[in-house]
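Other chains of the complex are left out, but the ones given are in their true place.
The first chain written gets the first letter, and so on, giving A, B and C; residue counts start at 1 in each chain.
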Amino acid sequence: MCLGIPGEIVAIDDAATLTAVVEVSGVRRRVNLACVLPTGADPASLLGYWVLVHVGFAMSLIDAEEAHQTLRLLAELEAFADEVR
Amino acid sequence: MKTESTDANTSDQGLITLAHGAGGRVMRQLIESICVEAFNNPALALLEDQARLDMAEIAAHGDRLAFTTDSYVVDPLEFPGGDIGTLAVNGTVNDLAVSGARPLYLSCALILEEGLEISRLRRIMASMSDAAGVAGVSIVTGDTKVVPRGKGDGMFINTSGIGVIPQGVELAASRCQPGDCVIVNGTLGDHGAAILQARGDLALEADLVSDCQPLHGLIARMLAVCPQVHALRDATRGGVAGVVYEFAEASGRAIRLFEDQLPVRPSVRGVCEILGLDALHFANEGKLVAVVPREAADSMVAVMREHPAGRDACIIGEVLDGPAGSVQISTLMGGVRLLDLPIGEQLPRIC
Amino acid sequence: MKFVDEFRDPALAKQLLTRIAQRMASPVLQARAPIRIMEVCGGHTHSIFRYGLEALLPQTLELIHGPGCPVCVLPREHVDDCLAIAAQPDVIFTTFGDAMRVPGSRQTLQQARAGGADIRMVYSPLDALQIARENPQRRVVFFGLGFETTMPATALTVQQAVGKQVDNFFLLCHHITIVPTLKALLDDEDVCVDAFIGPGHVSMVIGLEPYGFIAEQYRKPFIISGFEPLDILQSILMLLDQLVEGRAEVGNQYSRVVHEQGNIQAQQAVAEVFELRERSAWRGLGEIDQSGVRLRTRYAALDAEREFALRSTRVDDPAECRCGEVLKGQLQPQQCPLFGSGCTPAQPMGALMVSSEGACAACFQYQRNDSQ
């Protein structure tokens, strides 16, 4: 119900307001980090992270390992299918 | 005796005032110093109320006159890849060209908002003139109106166009046949995405560039090599989706598009994903949709790819027998669904 | 696009579909068929229609399109509130594009804008706050709607407004919460659902715990799912696995984004700014206890309900509207007498026809049989 899109944090726009620049398929937009930055941490520490963006806020740090895990499961499925084919 | 005077009415520092539209001396000076100079041609320079064009010369090109009009209201006036002036020339040239006509003459009617920078007007007129040069058309008649501040949007341009359709060329949306292929000459939605970004409301940044270009050269080449084209239209407002629906409705056929064949630039796709929109609905200003018999489709694509305006040409769909007026899309997942109707405004969504 | 394209792989989708068909063929499920799975969230509804998944799934597997689109459950009287506020000459009314075409009792926001109201679409509540800072002599109202996903953004914006002393910024709050509504649906005898595809982005904020009762008390499998086609298919498979094995658990297919505890910082911001309302109205579903939030008293100065002294009177949908039954999965959209004639995306009568996440709009756009 809530459009969310993965984007990479490519720059810090304004550390004071926790504003970063996120890139989605070559498109950059300012995004607020308040929900994903550990209290007191330097926004720059999130450079290179992928986040799930919703209405101009980064709402989740995307866990690349979990993503791989999910895909691995699916790949196994395929391997298995090949077997039974 | 010569005296230096800052001629605020026509200098590049000045602003358009209502005086520039009042039909008096100030308006004449503006038109003469900007438009007549930029469009430089004998018919316009006469400053009569109408251009007078030799009929025999015109008739030599074919047996039907093509006549079209479009107003251009783009915001912002200047954007990556063009400005309202290039749009106004290319858009109308393309509306002529998709009938197979050779575009010959344009009119240019300006509605200027009080407060427009004269330097900007001059720049846009120059790029109109350049675009007309590239497209090989003459701007032969014009008009200038000025509206009070807040009653316009910088400037609007209307261009109407006259072209001639060569004998034997018969293109019509109604001619789409089952089995025909649907071809586009390149990536979808570049103009719409570029404008969305340039407008700045959504604070998106990307290397988006409008695809604004004239298509008559490409079309002439297409018709020369492959005269069996059934239907042709430029996909502007309403996007490729709009044109494809028009084809399906006018011909009483169905059209099926292939999602995995749709050419979309990554940054255009990025805009679409962020805003929940579809590049099939985005405006283009240099894209055409052609419907051609299947047997001619591959050679047509090959011919198009040789032309600079058709480098990314590809087949994106096919015409089916029915249901009449419907447009389907076979999805990436192998499912088939109806293509969203372009309903109204494209509203960015969060859910 | 990373984290997107990988989950749109047609070959893997085919495998998943095969596996789903295999599961459905199992004796346990054949005995229970049809299997009814509700995708709670409109985002899932949208994906299902957009990728044409329904037709690819076994006929005995029915997808029920749930109430999880905030636009679809927005009551008419709330749109009327928006219109009343936007009609004040000193107001700039801001909201998401989604809200523009939702019919109130007489008008949409889009039509009100055409009629002269200063109504602006924003992408983020922060954009609305920015408008307020740029127009100090105007009252700028942000109409906040959405589920838990969107609440933190609104909450943080409210905090910023107070922090930066932007005293011409107001919030009209129509944020709602999904869990009480799920409970209401589960308690409704008319609703029979075997399993749930759980909302991915709401869960990203609230975590897994709040759904526990669905598995424990109601014994319904519940899988939190991503929005790409592979996500949805995988979630369906995971639900079928539970059904076959007689389990009922809360699972998380969308683990790349949804973490066990949800987003604590977001939860804190929400808790600081909002409090539960006694009850909230859902279009088509009626009033549901503790299913929405309002600003806490400490933020009363920003509360548009107070500022504009709203006292909205309930407006019933036209009698022919069947949105409620469609929402509960009792009726297919096409079975509503208004579908496609009195109610189309261009002229929506019910809210389910407005948002492309609404079941009716999705059906109309993607599945209708005639071209109008």
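Note that in this section contacts are C-beta pairs under 8 Å (C-beta built on N, C-alpha and C of every residue); 3 or more make two chains touch, one makes a residue touch a chain.
Since the model is a prediction, treat every value here as computed from it, not as a measurement.
> What copy number does each protein chain type have in the complete complex contained in this file?
A x2, B x2, C x2
FYI, only the chains that are shown with their structure count from here on.
> Between A-C and A-B, flag the pair that has more C-beta pairs in contact.
A-C
> Pick the chain whose C-alpha centre of mass, unweighted, sits closest to the average of all protein C-alpha coordinates shown.
Closest chain centre to the overall C-alpha centroid: C.
> Approximately how many whole Å separate the CA-defined centres of chain B and chain C?
38
> Taking the mean of the C-alpha atoms as each chain's centre, how many Å separate chain A from chain C?
Centre separation, chain A to chain C: 22 Å.
> If you average the CA atoms of chain A and of chain B, how far apart do the two points sit, in angstrom?
Inter-chain centre distance comes to 38 Å.
> At least two other chains touched by the same residue of chain B: list those residues.
202-203, 266, 269-270, 273, 276, 349-351
> Residues of chain A touching 2+ other chains?
1-3, 5, 24-25, 54-55 - these are the residues of chain A that touch more than one other chain.
> Please output the residues of chain A touching chain B within their complex, sorted ascending.
So the residues of chain A touching chain B come out as 1-3, 5, 24-30, 53-55.
> Enumerate the contact residues on chain B facing chain C in the complex.
Going by the criterion above, the answer is residues 201-203, 245, 248-249, 260, 266, 269-270, 273, 275-276, 323-327, 330-338, 340-341, 343-345, 347-351.
> Inside the complex, what are the residues of chain C that reach chain A?
So the residues of chain C touching chain A come out as 1-4, 6-7, 9, 11-12, 15-16, 18-19, 41-43, 68-70, 96, 123-127, 146-147, 149-150, 152-153, 156, 160, 199-202, 204-205, 227, 230, 234, 253, 255-259, 263, 265-266, 269, 357.
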